[in-house]
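Provided herewith is a single structure, encoded as structure tokens, for subsequent inquiry.
Note that one protein chain of the assembly has been removed; the remaining protein chains are unaltered in position.
Naming follows writing order (A, B and C), and every chain is counted from residue 1.
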């Protein structure tokens, strides 16, 4: 689906041919902040949202490398955002123009078999489509299909920076890492990867009072941040001895939960090597290659391994925890840019290690 | 621990130096039905059981190939059995001499951290030790450690042949396949492997009223048995098109549950290729090699993969279902031998395909 | 909301002022099969369904006694039905004109906090409204709000009589009785009340292979039907000794699950008196008075007591089980009437004991 096609639709014509600025993908390695048609209502279930805050995801960098073939040149990127509703279709009842909303990275029709099971990630009419198969949120405006299910009203007492972390990174860490890992009070949890997503796992794992959280990464700076965020043990895996070290620390037993938050064979290997009998391996990382699974060792270890694309079904729960003050998502924010500095923001985020970047905020200065 | 050592113990001397017949492993490829010392109480938690019925497990064949290094020459094989208690140690209160009992393939102390979690398979003082690190049940008598937890009283109204299927094969199929696969009413379940263990999965999966059970195997004879046992669709995978066929039958969607009941890379591969989003892959097979896990395809499919050595925690539940008539375990029995024909019984079981063998019963004619 | 108001709406005018026949409530004890305005689309999420099959619920009798104050004179009754979609609002995408559909007794917006949790019963824009606060299904046509979530496509290979049991009675028995009672393989289950709803519990409890199902009622005819439907023990409680008898049959232990399917203090009392430690009491009955709960006896018995208005979240699962042949809902049907004989049908259903009536089918002969 291309922007041109959208403008061709009768609905779109009805709402006028405004223009806006947006970050457009032009094929591997190419992006620009440019003029683009302002989106219009296409279906009765759509809403248009003026973006006030957005951010960049690791997945956006993958797209720019050309690793995500479903994203074609011309696509406006971005699947995270907070904004203000400017227009809604006839069937939208849950939000209204003027409402401040969180945009979920996952679009859910709410009606299909997967949505009924709480698997919005596999919605037959949605899933991850924003900034992927339809235009996304790194723009002044965005069209959100199935707005009733895919937008969440913002509580007045929480700021945009915190709320934009609920678009993707916090539900991803929580659902794919913590819930799938079945973290329980007293557990020993290892998180492999102290990037933004690993840190989101770390923050939300603490909802369940694990006794110990071991953070494993190659970067001492990120490990130091993990310490501030509540990790109880830091392991720099640069020496290739992370497995040995975890087993040592757990009396040879291994951990209750290992969370893979990188997406590489080597980190997956660490996870499967440190599980105690009965342990859970929750994969969060996006993988580009198969991994070797040691069933010859694990077949009798009573382990559970899970994969998951975030469903964002826990967004209402996370909002309650954020409002209660027990979770401060903005701790993940390291850099702030104006929305029209998004080209620089990408440069900073792409050099995350050097820049000490976690989440990079894009902030609109536009009036409506 | 060897038989010799056991006889050296003061306890053993106290209960007399009786003799018996037993199936003894003498290294790869070598076994004999021979004279052996009759076991005696060694610890206060032991019981001695006179075997009335035993059977042979696929694992016993692995041992004979030399694939299980923990089994050393001189070991009496077998971890399944029904019998009559002849003697108990001072701390045994749950069973008494004269009681007819099922011997669990898993020995559980009941007290360690794993037992307290219901993971008897990883009991710190037990687990799978019978016919492995201590002498087993293919003998006239066997010593059962931790008898309070590891023996189950037989209901008078169920015969030995049915009950000996509760030693290992039925709880294995049920716990590792059905419970771990979370089979639910209306589910579509695929079982890869129609050997005894796959058929045990098939029988117990029906406790939960799945809408369809697809049985996949290379052997038409076994598939026909699967049909009689309740499989709704049979797929002979000899043509290499099993995956294609399952996807066709499920409208391209895949199955809710795939149970691996073989233990080979090729069958594991089928399982991971036929899972619907949200599907569960329950591994039951014993693997000798790693497998390739396609996380590059599965990372966003919300799947759950489990491994498990049977815990036999469901033995009491299975006993209730057997007594209610809703499960007829003796359907798995194809051949019967006297206990002292065990050498022939092994030959038959080792040629299962040719002989049309599933479970082979060994029946004692001994008076006490 | 009255019929007059609906005709006043602009939408309604658009679809013409057709007429139809319907069963209208005119205050306690008064009902008539009369001419009424044919419903029209009011909201973009509505569908109009031409009823082909409907039925009468015990709740309809309660309404006629004046026991349900939310139902006001002029209301068309009925909340169960199968039919054909004749018209849909702009936002309806899950069903289309011509589709044969099951009408859920529960209307669900799919978007509110309760719907997101799977508690459609408490939908903020729906719940049980059909034949209650809006016009119902005992009519030639009905307007179904939130049609995307509240209608289910009928499989071609299942007939109307079976499917109309999925509107209310089967999901009610299954969700409120079986799921809330956590029926497991091997369990002993007691169902108090062998009316249609108790029998629906009985049919669906068998999805989970309980070892024994004890049916308790005052009516031997209904108990005989329960036997045919799979009850293993029948107890006529007319002698006031049901509790005694259950305890006797369970060796003094009590049952794992007691399902209250009547809605009276006396039957609730039986349920709480027969629970084993750890037992679950699943209330399905509609109660008009408080009951005495014996916490002085139960506080240390580790019991779980649940109440539930059916959510109909399991309709897709039930459809799969029906299609697989493992559930034959039409076994609940004892009488059949043409839709325009609904006055007689009510008479029969109101004398259920005398007439031997369970579910009474109303069948339309109308062409579209």
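Everything that follows uses one rule, which is that a contact is a pair of C-beta atoms (placed from the backbone, for glycine too) under 8 Å apart; a residue touches a chain by one contact, two chains touch by 3 or more.
Computed from a predicted model, the values in this text were never measured in an experiment.
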item: Among A:69, A:185 or A:252, the residue in touch with the chain that has been omitted; value: A:185
item: From C:90, C:218, C:247 or C:291, residue that would touch the chain that is not displayed; value: C:291
item: Options C:23, C:257 or C:305, residue touching the unrepresented chain; value: C:305
item: On chain C, residues whose C-beta touches the chain left out of the figure; value: 114, 117, 119, 121-122, 263, 268, 277-278, 283, 285-296, 298-309, 311
item: Residues belonging to chain B that touch the chain removed from view; value: 44-45, 90-91, 93-94, 109-113, 115-116, 118, 125, 148-149, 313, 316
item: Those residues of chain A which, in the complete complex, touch the missing chain; value: 184-187, 206-212, 232, 316-321, 323-324, 326-327
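Just so we're on the same page, only the chains that are shown with their structure count from here on.
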item: Shared-contact residues (touching 2 or more other chains) in chain B; value: none
